[in-house]
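Just one protein chain is left out here, and the rest sit where they should.
For clarity, chains are labelled A, B, C and D in written order, and residue numbers in each chain start from 1.
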Amino acid sequence: MLRYTIRRLIQLVGVVLVLSLLLFAWLRVLPGGPVSALLGERATPESREALTKQLGLDQPIFVQYFKFLGRAATGDFGVSTGVQPGDSALEIFLQRFPATLELSFFAILIAILVGVPLGYIAAKRRGSWFDNVSVVGSLIGVAVPVFFLAYVLKGVASSALGLPSSGRQDAIDATRVTGFFTLDGMITGEWDATLNALEHLILPAIALATIPFAVIFRITRAAVLDVLDEDFVRTAESKGLTAPVIRRRHVLRNAMLPVVTTIGLQTGALLSGAVLTEKVFSFSGVGEALAIGFERRDYPVLLLLIIMATIVYVVVNLLVDLSYALIDPRIRTR
Amino acid sequence: MVLGLSAKKEKIDATAGVSLAASAWKRLRRSPVFLTGAVIIGLFILVSLLAPWLAPHNPADPMLIDQVVKARNEIPPSQPGHPLGGDLQGRDFLSRVLVGSQQTLIVGVVATLFGLTGGLILGTLAGALGGWVDSLVMRVVDVMLSLPSLLLAFSIAAMFSRPSQFTVILAVSIVQIPVFARLLRGSMLAQRHSDHVLAATALGVKKGAIVFRHMLPNSLGPVIVQSTLVLATAIIEAAALSFLGLGNPDDRTPEWGQMLGDVQKVFDTHPHLAAWPAICIIIVALGFTLMGETLREALDPKNRR
Amino acid sequence: LSGCAQSQRDSGGGGQQGGTLTFGAAGAPKLFDPFYATDGETFRVSRQMFEGLVGFKAGTAEVEPALATSYEPSTDGKTWTFTLKEGVKFHDGTEFNAEAVCFNFERWYNQKGAGQSDAVSQYWLDNFGGFKDTPDKPSLYKSCTAKDPKTAVVELNEVTSQFPSVLGFTSFSISSPEALKKYDADNVQAAGDAFTYPAYATEHPTGTGPFKFSKYDKANNTVELVRNDDYHGTKANLDKIVFKIIPDETARKQALKAGDIDGYDLPNAADWASLKSDGFNVAIRPAFNVFYLGINQKNNPKLADLKVRQALQYAINREQLVKSQLPEGAKVATQFMPDTVNGYNKSITEVKYDPEKAKSLLAEAGATDLTLKAYWPSEVTRPYMPSPKDLWGAIAGDLEKAGIKLDVVTKPWNGGYLTDVDNGISDIFLLGWTGDNGTAHNWVGTFFGRTDNRFNTGVSPWGATLAADLAKANSEPNESERTKLYEEINKKIMEEYLPAIPISHSPPALVLKSDIKGVVPSPLTDEKFGSASKG
Amino acid sequence: MALLEVRDLSVVFQRKGEEPFRAVDGVSFDVEPGQTVGLVGESGCGKSVTSLAIMGLLPKRGVTITGSVSYDGTDLLKLSDKEMRDRRGRDLGMVFQDPLSSLNPVVPIGLQVTEVLERHRGMARKEAMVEAKTLLDKVGIPDPNRRLKEYPHQLSGGMRQRALIAIALACRPKLLIADEPTTALDVTIQAQILTLMKELVHDLGTALVMITHDLGVVAGLCDEVNVLYGGKVVEKAMRHKLFAEPRHPYTHGLLASIPRLDAPRGEKLTPIKGSVADNIPWSQGCAFAPRCPNALDVCTRETPAEEAQLGRLLRCHNPVVPGTPAAEEVSV
Partner (left out) sequence: MSETLVSVQDMKVHFPIKRGVFFDKTVGYVYAVDGVDLEIKRGETYGLVGESGCGKSTLGRAMLRLNEPTDGKMVFDGQDFSSLRGEELRKMRRRIQMVFQDPLSSLDPRQSVESILVEGLRAHDLDKGKEETDKRLRELLSAVGLPTSALRKYPHEFSGGQRQRIGIARALALNPDLIVADEPVSALDVSVQAQVVNLLEDLQEQFGLTYLVIAHDLAVVKHISDRVGVMYLGGIVEEATADDLYEEPLHPYTRALLSAIPVPDPEVEDRRERILLAGDLPSPANPPSGCRFHTRCPWRQETKCDTERPALRELKPGHKVACHWAEQIRSGELQPHAVKPELVEEGDGLSPDVPLVGPASVTEALG
């Protein structure tokens, strides 16, 4: 297992280096970029040239890249030119990451809490109307563009339920400890801050949860169907075990294996979805920064955030694989 | 010889054989879910082919521009000749929705074809040759897969200095390449050790023929199913690109994803401008997904009896 | 701790006096030191904390005294004597006096290294020219002497119409010398792709304004200012201003409707009507910008022909465009400046839409098969250009109707559009300008003051003449003379040169809850919340 | 009264949009305490379905079960789901064919043994563990303490099958149903397992229903043998009688088509022509008729009734006369 982990981490380093070089080189040959972002429509040819020189953008790309790596080693990934102009990219990431984590956590929580039981019931009642409706429903969940759903939720739910539809928290005086607003409130005892942050989380989390929900639902359903057909379930029945024991120990424990993997894979969908959802809900997380970064061509921020997203994605999947190994003895004992 | 006689009596009806695909089709034909998907897609393709004739007006002509008053947030309302009214630039909205199907189909199909072709080439190389080619291809694929797919598409799209329909298609399709490649490689590798490929080798069939006559056709099933599903994702992802401003900015020839992405500012005041393309996308994506899922089930050996 | 937070939170609401104004901002301010600022979001926040020697009269682009009670030029127009207000204190408690004024001037003039970058001290470079150690780049500024604590004398190298109104720019606000020194204010560094700013700019802006910096909660994207109780003038009504950064336009609107914020800037023109009917106060600013179709004479020799350029002017249905695509109060532009600017020529008549005329002009010029490489920007909205796509749609339709073929290129604003336009790759392009002050130089001077400008006017023989005329007008000390000169220039530009086609002036707006009183919309977006009250 | 009396058991599968399929068709047999009864037949003849029907393990939906299965006087088919759960594992034990897939891969062997002890013998986990160890020891698993903590994939095929037997016998059921317990195993392992089962059944006095397609296994193990074809018992007799004088052409054919280790070389095999897929439904006559060398016209018209004769039950219009070959060899 350890060997496997190390192997994956080394691979990750390779991936990150390759990816950063590719991104870096590509971003550098593009027109626009930092100079035009800094100067805007007031630029003159001279000021452009001067600035290009000053920032060292006229040097060969490899030189620039190694300089970048050198700076990156000290934690300096450049300064934002569009998202939060003037802030360091790393700072932007660090300050926004908790928000996305919080949002993703609630989204995946919703997806699991709804998807797994629903998937189980649908599998148990295979072919019933409940099954059919939920299957088609989950397919629709995949077919709806996330941002459209976000707008609909924002329009309908926020006016009907009075839920806040933008931001992470109202402008209230809350003490920041961890950057997780819901947690901070609990730590400092500012319960209204936690509550306020939670209210702000509901709609974006629901919007973000649809695709993971659909996927988890369908995987659960398929896995339960598979497991129900397995011989060992029949063995369990032949032992006369009670239904709850069979469900828990024999059916769900096995069916959860693919579901766990899927949850890891969903971090990818979550990160992508966060770009759209956070933009719609002006939820100041990494996703929103990416969306604005794309819009305003904030290359330093994009570079760092994309690399971070890659790392997060790979690491989460590694963790999921490892936890998979923990629950699946067939892999653990390897 | 004992068996000659008995064998002749065996019931083998003389009708022409039914291939796997044909028997899968037989099952599919009776599946209401598949039929729903097929009807949706059929209609979609029909509409997009006939769009130039179905559309009452030129979708690029701002013919109702005099009814557009930004200052009062007025756009041309539904009126005789323009049942859905006009859009923000005074163009006939119905025509745009109808003609939009064309570009949407093109985006979906071309992106899928690009992805499929790339994936086929990579996957076939890896699966057929194995060894270091396989390792190399799979490392490339791993790098591509290390980035969440939509994020990868966003990044690719953002990297073109001049966004266009083509860059959208390219971004969406590049993301699919590793998916197809891996899928194909997986089943090709499985095929490599399967008995019928061994049998062909033992027959002395040439390697190329084995790859193209046995391994590839037998690995294509999941790839084809995947393509149907990718068609759906491609359309949705293209819409997401437009939403982020990474789509095709030139809107003279409309495309649903682009139409949807363009009207985000007026979503609350003119919801119908977003709703029509959105509903179209949802229905079409659902159609492809329904078809893909049922195809997958039909081709799944587990469901064969 | 929690109790404390609780009570602070409860203190909002009610009455003329006090309360918190939460204002929705579209982006994060880059920093809080206005001298280094180039973006509107920074200016908006700094403006509440800082004051300059002069300011603009609320709701206009007219200059009025601010920290200086009066100012007097010498006869040659090069020496200016400012009499300062007394009893003014910076937020850090130090005294405001002539020393402080000169300290600020010297600070600006003595920028070093990265501080000299165009991306950092853009306003200085644009308006004062070079720095002390850039001899090849002369500066307008010569010296500043503190004659006595309440008299500062500023000497200039040249005469310009711009002075002293430039001192009203938020960029040239006066900061506390103590704080500048303490927080290492000039320590700007070029780091990789961008610049990093010292603590003064990020955490300790210290001015004399009615509000003081309180905190910038990056996690929650809010900037908070609190009332300066020691303010020298009428103290602010509000206890606090919170700028809540909501990048998404619709999200701002919804936040306003939901009561999360009390107002925001630049509401989408399409929403004005509905916002008004919902009872919000849509404060429309006087249109202080110009939107034009740029023409690059260099690329396409046909464009060097006046007839072709005029054909373009006739081909575009500007009236229709203004009516359908621009907000209430937008006007067709007859020249490159709005009528509130001195030098505006009333006698220039509006060229009416006439596609036939356009065609015949093209035929005359032998350009019936004219194909133009047309650029329009994506991913941007500007006050003069609320929706480039829709505007372009209309313009392109008109041009095509006149038989002009278009090779359309779209690039993101920061992703190649500006670079390409500046490098003269396009034939025609969409661009515009928002004025900084009421002088004509800030408009036509910026556009055509040089021959190697975006329009490449140097290609035509009149390009150099125009530049020289503009320089002459700018250095004319006599105000009415100057105005006349500009009027003449404007007429020539429109009738003889036509280097580009001015299209419209459109007013930006500001939306506020109806209970917010005392915010005066300014053409320069120079709204001060010191006078605002809630409830 | 026999321990298990299966009477006229029929199982009909009804799938949506398909003809109902009669997998088991009027099967009857008795099992006395301590007796071993064999069910033999080729793949698909309904052996497993019969055993599942007895255990009440067939799916509820789309399945119709008729007839009766009385165990110790109670009809198992009439019991509620809950009552049946109480009996399974306690009164009726079952061993399945594939020892790997029949064990839960993610639950340690120990727990899989103890859970049945906890359920039916009310033991606490600790106590059950001790008992589980004794059980594993009894079925010949070396180092049982360690094996209890291991997972199925860590055991070899033979060990897994032993573990399954331990589970089935944990509560000392009076009846054990073994559905092809050795098919997935190698011959040498098969011999171990069969010997083990023989001993255990003998020691515990358990009645055993042995399901297999291997006539060799039946020959060495069973007291009474039921030969199934197409869901019906076509011949039933005590084993010596059956093997010495197979009367049904099917039984006869089966025996003739098996190469025998002890037969001299060069002797031709006599296969049954066709394959199971060729049979006709019993309602149209004798299901075996299309493959039967003895088939008469009546065979395809009339379903043969079950006839008892001389200690055997036979379902055939034209049984094989002992001493003559089933049909003359047709050579081409």
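The working rule: contacts are C-beta pairs under 8 Å (C-beta built on N, C-alpha and C of every residue); 3 or more make two chains touch, one makes a residue touch a chain.
As the structure is a computational prediction, the values presented were derived from the model and not from experiment.
Across D:79, D:123, D:219 or D:280, the single residue that touches the chain missing here is D:219.
The residue touching the chain not shown here, chosen from D:154, D:300 or D:318, is D:154. Contact with the undisplayed chain is limited, among B:100, B:245 or B:292, to B:292. Touching the missing chain, out of B:156, B:200 or B:298, is residue B:200.
Within the complete assembly, residues 1-4, 6-8, 10, 12-14, 16-21, 23, 138, 142, 144-146, 149, 175-176, 178-179, 182-183, 194-196, 198-206, 209, 213-214, 217-218, 226, 229-230, 232-233, 289, 292-293, 296, 304 of chain B touch the chain that is not shown. The missing chain lies against chain D, touching residues 42-43, 140, 142-143, 153-159, 186-192, 194-195, 213-220, 239-240, 243-244, 253-265, 268-273, 275-277.
Simple rule for what comes next: only the chains that are shown with their structure count from here on.
Across every pairing of chains, the maximum count of C-beta contacts belongs to A-C.
Of all chains present, the one whose mean CA position sits nearest the global mean of protein CA atoms is A.
Averaging Cα coordinates per chain places chain A and chain B 25 Å apart. In chain B, the residues touching two or more other chains are 158, 161, 245, 264, 267-268. Counting partner chains per residue, chain D shows two or more touched chains at no residue at all. Residue ranges of chain A in contact with chain D, taken from their complex: 127, 230-232, 234-243, 245, 249-250, 253-254, 257, 327-330, 333. Interface residues of chain C facing chain A in the complex, by the touch rule stated above, are 1-2, 5-6, 8-9, 20, 22, 27-28, 30-31, 38-39, 114, 117-119, 122, 125-126, 190-197, 202, 217-222, 224, 242, 244-248, 250-252, 254-255, 258, 260, 379, 411-420, 422-423, 431, 433, 452. Within the complex formed with chain B, the residues of chain C that make contact are 249-250, 253-254, 268-274, 320, 323-330, 376, 378-379, 386-387, 389-390, 393-394, 397, 408-412, 415-416.
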